[in-house]
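Note that one protein chain of the assembly has been removed; the remaining protein chains are unaltered in position.
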Amino acid sequence: MEKASIIIFFVFAAAAVLSALNILLQRNPLYSALSLIVTLLSLSALYLTLHAEFIAVIQIVVYAGAIMVLFIFVIMLLNVPAAQPQIEKQKGLRYLAIPFAGILIAETFYVVLSIGKRSMPSVPAGTEAQAVGTTWSIGTSLFTDYLLPFEVTSVLILMAVVGAMVLARREGD
Amino acid sequence: MPSLESIEISRLWTLASIDRANLRTSWIMVNYVPVLLILILAIGMATVILVLSRFAARNRPTREKLLPYECGVEPVGTSRERQSVRFYLVAMAFLLFDIEAVFLIPWAVVFRGVLESETYRNLKWVFYGEMMVFMVVLFVGLVYVWRKGILEWNR
Partner (left out) sequence: MTNILVEWVIKTVVILLILVTAVAYLTFLERKVMGWIQLRVGPNRVGPWGLLQPLADGLKMIFKEDIIPSQSNQWLYILAPALSLVPALMTFIVIPYGSEITLFGRTIELHVTRMNVGLLYIFALTSVGVYGIVLAGWSSNNKYSLMGGLRSSAQMISYELALGLSIVSVLLYSGSLDLVEIVNKQSGWLGHTGWNVFRFPLMFVFIIFYIASLAETNRTPFDLPEADSELVAGYHTEYSSMKFVMFQMAEYLNLITSSSIATALFLGGWNGPFVGRLPILGPVYFATKALVLIFTAMWIRYTVPRFRYDQLMRFGWTTMLPVAIINIIITATVIVLFP
């Protein structure tokens, strides 16, 4: 049982990392979008290994099913061409990027290595750790502990609707 | 005074119940393995169908067969012309209302349980009212989209 879960984890983690790399390495933006979809599906599988089934399925419904459809529509509407190789204008930036990348990697290592050592403030004492991603716990905590963020989210969505419609429409269209 | 054996047994029992809890939830996740199974089988079926046509069918391409179909005449213009921005607006509206549906689903699933459970019984009307507020706000968004003519597709 343990071995199977380790194998599954590594398979989906590798799929996620490889498809994420593929996003960067593809010239055609549509292929990058498809690689992003594969990344999101692998992440969803990883959520399943963490017993968060509701989050896993919602990830597919919202992220891979709605947001990526939006991305693909935009790529198709704008007819974004495949990226052409360009001549680098400012060569000095390349040498500036290396220390910054090093700082980012060092930060990531620091965060990952200190996971076991600090206390996590999020999960309140007394709840089962396995019950975090389930529908019941999300439903009840959404309306008891996290009520204000929930209502603010509705206003946020309204803002997004109005904003998108205003920005994308030209007058007289 | 509890003997060493009983302490040992109780510790083992605790370990076993933790293990059983882990095992129980792992067995719930085991329910998702058939998804992988049918994914592999369905991809296999699709591959077999594609390969079947590659081998069984004739392959005599001519210039006319390979052109894009345009009711029998030579194609005019490029095929990747700019499309209307309405598709973007529909996709954006779909995304936002999909998020609303995502919030509605856990609410709906726990709604009846909340009405009948002991801990949350006083919050009955709160539960109901909160979601009504949420839906009214989003209904306002829908009415806005409607009145602004985004949903009109007359060309």
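A and B label the chains in the order they appear, each numbered from 1.
One rule holds for everything that comes next: contacts are C-beta pairs under 8 Å (C-beta built on N, C-alpha and C of every residue); 3 or more make two chains touch, one makes a residue touch a chain.
The model shown is predicted, which means the values in this text are computed figures rather than measured ones.
Of the listed residues A:A13, A:M76, A:L147 or A:V162, the one in contact with the hidden chain in the full complex is A:M76. Considering the complete assembly, chain A touches the hidden chain via residues 30, 37, 53-54, 57-58, 60-61, 64-66, 69, 72-73, 76, 134-135. Considering the complete assembly, chain B touches the hidden chain via residues 28, 30-35, 37-39, 41-43, 45-47, 49-50, 52-54, 56-61, 65-71, 75, 77-81, 83, 87, 90-91, 93-94, 97-98, 101, 104-105, 108-113, 115-116, 124-125, 128, 131-132, 135, 138-139, 142, 145-146, 151-154.
As a working rule, only the chains that are shown with their structure count from here on.
Chain centres here are Cα means. That of chain A falls 15 Å from that of chain B. Those residues of chain A that touch chain B in the complex are listed here as 1, 5, 48-49, 51, 53-54, 58, 61-62, 65-67, 69-70, 73-74, 76-79, 130, 135-136, 138-140, 142-144, 147, 150-151, 153-155, 157-158, 160-162, 164-165, 168-169, 173. On chain B, the positions that touch chain A within their shared complex are 21, 23, 25-26, 28-29, 32, 80-85, 87-89, 91-96, 98-100, 102-103, 105-107, 109-111, 113-114, 120, 123, 126-127, 130-131, 133-134, 137-138, 140-141, 144-145, 148, 150.
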